[in-house]
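In this view, the complex is presented without one of its protein chains, the others remaining in place.
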Amino acid sequence: MSFPSPVLRRIVTVALFLAVVSISIACGSSHKESSQELVIYSGRSESLVDPILKRFEEVSGIDVKIRYGSTGALAATLLEEGDRTPADMFFAQDPGGLGAISEMLNPISPDVLNLAPEWARSPDGTWIGTSGRARVVVYNTDNLSVEDLPTSIEGFTDPKWKGRIGWPPTNGSFQAMVTGMRLIWGEEKTRNWLDGIMANEPVVYAKNAPTVQAVANGEVDVGFVNHYYLHRFLAEEGDGFAARNYYLPDGGPGSVVLVAGVGVIDVDSPAEEFISFLLSEESQQYFADETYEHPLIDGVAMQPGIPEVDSLPRPTINISDLGDLENTQKLLRDAGVLP
Amino acid sequence: MTSLRMETASRFGALRSRSGFTPLHLVGIGVAALVLLPIVYLVIRTFTADSSAADLILRQRTAEILLRSILLVGLVTAGSILIAVPMAWLTLRTNLPWRNLWTVGAVLPLVIPSFIGAFVAVIALSPRGMLQDLLDLLFGIERIPNIFGLPGATLVLTLLTFPYVFIPVRASLRRMDPALEEMARNLGHGSFATFRYVTFPLLRPAISAGAVLTALYTLSDFGAVSLLRYETFTWAIFIQYDTAFDRSIAAALSLVLVAVALGILAMDIASRGQGRYHRSTVGSVRPPRPVKLGAWRWPALAFVSIVTALSLIAPLGIVSYWAIRGVARGEDVGLDWTAFSNSLQAGGLAALFTTLAAVPVAILAVRHRGLISLSIERAAYLGFGLPGIAVALALVFLGINVFTPIYQTRALLILAYVILFLPASIGAIRASLMQVNPRIEEAARGLGRSSLQVVWSVTLPLVMPGVLAGAATVFLLTMKELPATLILGPIGFQTLATDIWGFTEEAFFAKAAVPALVLILSAGIPTAFLLFRDAQLSSSASSESTAI
Partner (left out) sequence: MASANDLQPGAPLLEMSDVCVTYPGAASPALDNLSLSVQTGEFLTILGRSGSGKTTVLRAIAGLERVHHGQLSIGGRVVADPRTHVKPENRRVGMVFQDYALFPHLSVIDNVAFGVQDSGGSGRASIIRALEMVGLDGYEERYPHELSGGQQQRVALARSLAPDPVILLLDEPFSNLDRQLRGTLRRDVLDIVESNGTTAVLVTHDREEALGMADRIAIMEAGRVLQVGAPVDLYSNSTSSEVAQLIAPSNTVRGRIAGPYVDTEAGRFRYRSPQGPLGNGVFVDAVLRVHDLELGPWEGGGALRTVRYREYQGEFTEYGIELPSLRRIYVRRRSIAPLEIGTRVVITAPFDRPVLVYPEQP
């Protein structure tokens, strides 16, 4: 049999060959090959985590595979994947994400657990904090001064804030703060607060960073965010950046201090080695210097301008009680904050 | 030798088949099942959930967001028609200077992904954006209207999607026999009446086809509406996926979105009817005498210049400016070569597998008309209506629970691309195949070749232009795709699109500029190929381009 167009035949043959090869490559890439590999699902963003991972790979010789996503999406994925998950550990932005998958988590051995202070870990030892962050109100310094701001987050339900508030309601830390409100204030008061803010028509941002940027731009006057985003902007753009953090002095849920943390899914993986690395002086210094977060071990110097955790007015709640994200999300949906 | 029976029992290319069920049908049914799978899974997922799906779907909030989506779709579609139809007419039927230039300019915005368009709009037009700075400097203007929300989303999406209307309308206008319009003039109608009663009705199928593409693109857009903070249905689904632990909510909302999209598609099918299968007149129609614009030349020139400036020059210029500034300052420009190669690889594999799936469906559709092949073709076309986010969600569920071996691999992502972009490829191949006289294949059978050999040695070489055009289109679409890539990309898999998205989401616009420029340029290559192929967007190629 003769093919009239040998060129064509060659093209198609090559294409088919490529197809077969690429399928086999694609299928081959999913296996866990050895215990010297660590698969992490990270709700913390790549720009913050990547340098520390590189360093860990360098120091430990362990091959790290990481999947980035939002804390919520990854927690939902983990729940869906169940036993079939390739993940060895979960690096969450907030206690809510870790609480949601607590049934999948294995207790961390006590000597690793003790690396972090007691307030920053779960009492049952299923997860451990790796860095601290305070909830703050970021405000525009051209339009406002500290005196204009209320002492409690409740104050922002006043109609005078109409159109002046920015928030990222899909953010895990924000939702953890709302969980804190439910814990401290109860459901009804929390709902009233949400309704009050919604009545002020807050501008919705996808994340903390754009919220802070919008405050500095004067699109809105205040924003409910974590403390460290401001410091990243200040470092990049200088002191002229027209926004500052305001730590609510009432010590209510608006000034809760949260942690990013990790939980172990596969105990046979080198997950604890990574946890120890995260809580080492080197990593903690990195968090303090590069991400402007609060270190959780002693002897690490903070960046200037960031108050110590112990000096902050904050509510006396156990962070691990902030795990009930599901009902918080339901409340946010009911209030029309989330779609 | 296995034989794919392909008797093309037709007398006038009107394609009747006696042969009933063939192995080709089996392949086609497989492809159709692949496309239907996500929808079926979404339905199962929604109605087996703990929480009541009906409650969620019927909430007032759902209706509000749906209305917002429909409002945006309506505005963008209307805007695209208002830009595209005059553009097509001006570049084809008048003595406007530099018509070819404007034509290319009106096609190329297709290359710019919506999230890049939106990020350009944000850095240029937001309060304290580039335009604001400029106005402040020149005139001391301190506040410009807010870009965020509906106005920004409408502006960006209209400027990026009007080519979907422009391409088919221009092709249709080009195919149109000017004698019809001359006849109308001859019968005593003025030029306006002629346009109103002759030209416009003749263009309507093309406008409708383009409008549907624009509407579906807008409905399923995720990047632009998120960056520009206009809360649409796609956005709501992504938020549900991204934050909520109960994913049946996202599944339920996806179903609603799919229903709306299918409604748009059904409207199109109903309005087009048989027109979909028309064969363009062979041979060239006499080129019409160009309309002399006279004094209108200047407003016309201003119109096309503004459109091109806003839709093409501004995005390219601003991205280039930021890219060059970033490089000049020695900043980390954020170009990750792995992401670049991943983008190319994903585009290539998607193009390859989509083509492999599209060829049998196209052959069935053209050469084996019948109830089964019609159903297969319609099913394959659903991809047009399926928002990327809905397909991605369904495949995540399916991947975790059913296709476990390919979960978290590129294979699942490629599968999503195949489902989403199959119609583009089928459209291109089918258009080519319609130009091939079925007698030619019959002659080959008579000369002793089996049906499979005929496909290989005659049909495929003849439809190769369509196959390649379809593959180029799929490549382009894959490079631009965002939500499915975000959701289905395996661990550590980053593409230019996801990188850019990550940077813009964090407001690191300077870092996003270089990858954005690289993405636009590499997506531009297949588009340039398509443009080169139908140098003048000639009629035979129009249907392919329509499929983009």
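Before moving on, here are some points about what is shown:
As written, the chains take the letters A and B, and residue 1 is the first residue of each chain.
Keep in mind that, in the parts below, contacts are C-beta pairs under 8 Å (C-beta built on N, C-alpha and C of every residue); 3 or more make two chains touch, one makes a residue touch a chain.
Bear in mind the structure is a predicted one, so any value in this text is a computation, not a measurement.
Note that of B:R59, B:R297, B:R378 or B:R449, the residue touching the chain absent from this view is B:R449. As for the chain not pictured, it touches chain B at residues 3, 5, 7-9, 11, 16-19, 370, 437, 439-440, 442-451, 453, 457-458, 461-462.
Everything that follows uses one rule, which is that only the chains that are shown with their structure count from here on.
On chain B, the positions that touch chain A within their shared complex are 61-62, 65, 126-128, 146, 148, 226, 229, 231, 235-236, 239-247, 253, 345, 349, 352-353, 356, 396-397, 400-401, 404-411, 414, 453, 456-457, 460-461, 464, 490-492, 502, 505-508. Interface of chain A with chain B (complex): residues 1, 3-5, 8, 12, 15, 18-19, 22-23, 25-27, 29-30, 39, 45-47, 65-70, 72-73, 75-77, 79-81, 84, 86, 100, 170, 172, 175, 203-207, 209-210, 213, 217-219, 325-326, 329, 333, 336, 338-339.
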